[in-house]
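Just one protein chain is left out here, and the rest sit where they should.
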């Protein structure tokens, strides 16, 4: 059974997802496109040789009966509106990060979905689909290291542009850890603190870089995440879980080991796009399979909301310097 | 463009490839099956929910105009006949190892293909499709380690059954290195020697295990391959290329690193089927893409022949204990 | 030139140092012993075949003109008295941790030494003598990773006895990091915070284990140290320095890598005594060499005082849960 997909937003990420749905994944076909700039749609259709209809209005695309599922990859501030429309139309929707630009917007989606009585939303958090994180979770779940007590994490980029601001370290960068660590631990955050170490000279004048975020979960597990977006040396994601009986570590990406010029070395990626490239395929295939089976199992609207609430607390903690609570309502039975 | 595929032989490997072609890969559809046991075909059709026709005769399947490409995954001794029939029918054929059970059989296929005037055959050597070997080849090709001078390799299995004989260390096990190392070095073998170290007590009485095969290439590169099929500890493939300026090493499979019980460790695979599991997908997708494009670029009939000639020399060297020549005719321009 | 050494306190550490001075190191000879239990001295003399005099009173040992340098390895609360007596006698003294049981006690020693006008004290911090830490400092000093911005450290023991209390995580365990990290960074602490993660079930009821200590230095470098004294898996010291251009990591102890039973592994120590065993030799040889040359260059009384002040702040931070200042007076020119 092939799923007919409509895509709203044909920018960089949208185009990548369209390519996946048409050339890589099973059982998917892109049949409808919308973009604020119609010519972008035409270009994508030409480039990828699609047989797809262009809609000038995203809502028309959503409501077209030929469209069975929607990918929302438009500008962030439009996500809430389009996702709500998909829910209203009763159609499964895959929405790229952020689900909404505010926690309240995410909550609106959660409530709409609950009212609709059916899970329809998958948020574009790809790390739970990464084979490394999955292997790490398996080790934890199998009990190899006992109960997790502490996580030491790092999210490092070689450099960022001048437009990158201090709060984006939370909303654009840490947001991935905020999602994947909840999933990894099957736990929720209760407090957040942000520490600003000595600043690297390589950061722009307005940016505080690096930062260390300290999180506490309901079970008391403590997480530290170093965010260092001008670390110079590479794109590097680290996650070490310290349990009661041992430690497990997220695998490094595969690389040829060489001995040359007095060094034993392996390469570190510099391009973030390559780090989780396989996870994007798995993530979208899962969405398509879930549309086919009628049951959404990926990162939910509630997960999107939880990440937004935690991110808000972290941004507040950046500003106050204090240890702040992360206030989450109890998880509705709907998402259990 | 979806390719209609016919499969001859629905045993373990055949079934896996049928699953790939129907559930994993792009642009392929299994439309025809043949097996010496018709009920095997029925079972596969039921299990995988295929819409495929069963042929009692493999040649009828090959000649059915609805079938655009053939996978030969039947019993080894039948390969030559079916591949020749595919060539005669002018249809692309993917043939699992061995291409033929004798070097002469492989040569018959090579000659038939040359006479047909078109490359139609891909042999099921999957290692050149493995991301690790590809990364290793990239390092070599980029010149990072200079010209390759020596290769130190190992092919280890935890254990083998009693039916495994000394010559199978060459024909079933080393055969993969014989193929992939030619590809890695873009070179051919000129001599072979086999050494029998002290035997492990874990091998059956009739089996000489481990063995070390020494190969020499036309450029003088020297290769040693340890074959140890009762190594006890795991399935482990090693390949280290020593060049004029440095050394590059085939990556180990990804694994979570743990610290527990006084050990810092990563897991070693024990099941060979998992080691190159992704490569099988890439290999078959490449075949399908090549069928669609009309140009075969994977391991060729010539590659199958070259591996067979080298294997014959190695088996002879097992018996003689001497350094024996590997006599290959010059590569026909057809395969350049 | 052989240095005649007197040793006060012949318990476990004292005995080890006596063995070093008599059997391992150059230019040292143990000529005088004191212990609250005279028979302990006799036993050590017999065991090691020493030609040494026993003193019933430590002050008599200190003042004996035959004794050129003193090792204080007695019970902690006696250290201050004996070190002050050595200073008064104008004799070089090596004092095991702690220099004194209070920061004020350390300060008394500092002041006495300054008044004496000559550096005479070396505190028994051995990590700056460890080849691993020295190699790490060399990498930092050479500028390979730019200015240090963050340190991620861990101090893990497999288990501790029931007598180990929550504050001992600072005064007995972290004290080593408090010393060596000042030395590594050539910097001082300005604030401390302690976080208590979820407690391991393997800790005794009264002990909070693990703990995370957060330190800030005058240059703004941020340090996190995980202290986990019932980590179960081994004795493990980690130190990762994140600089502006890269990261450098304290080497793991040497170990044979094995492949067996489906694991690629190296051993982790379980006995802390083996971790820095070579550093003790280097440390004491340095003391002896310094006695001979007349210039003390090892960890000074000021270093002992600084560690004590930082430890006091960390213990207070354990109790308050707050970020507390570490108040150090400026370093006297005497110690520059």
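Labels for the chains are A, B and C, by order of writing; each one numbers its residues from 1.
By our rule, a contact is a pair of C-beta atoms (placed from the backbone, for glycine too) under 8 Å apart; a residue touches a chain by one contact, two chains touch by 3 or more.
This one's a predicted model, so the numbers in the text were calculated from it and none came from an experiment.
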For the chain left out of this view, which of A:64, A:236 or A:312 touches it?
A:236
Option from B:77, B:90 or B:220 whose C-beta touches the chain left out
B:220
Touching the hidden chain in the full complex, which residues of subunit A are there? Just list them.
158, 232-234, 236, 252, 259-270
What is the set of subunit C residues that contact the non-displayed chain in the whole complex?
23-24, 26, 131-132, 135-136, 138-139, 144-145, 245-251, 254-261
Contact footprint on subunit B, counting only the chain that is left out
146-147, 149-150, 152, 195, 197-202, 210, 212, 214, 219-222, 224, 226, 228, 231-233, 242, 244-247
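Heads up, the rule we're going with is that only the chains that are shown with their structure count from here on.
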Far-end chain from subunit A, centres as C-alpha averages
C
Taking all protein C-alpha atoms shown, work out their mean, then name the chain whose own C-alpha mean is nearest to it.
A
Within subunit C, the set of residues that touch 2 or more other chains is 232-233
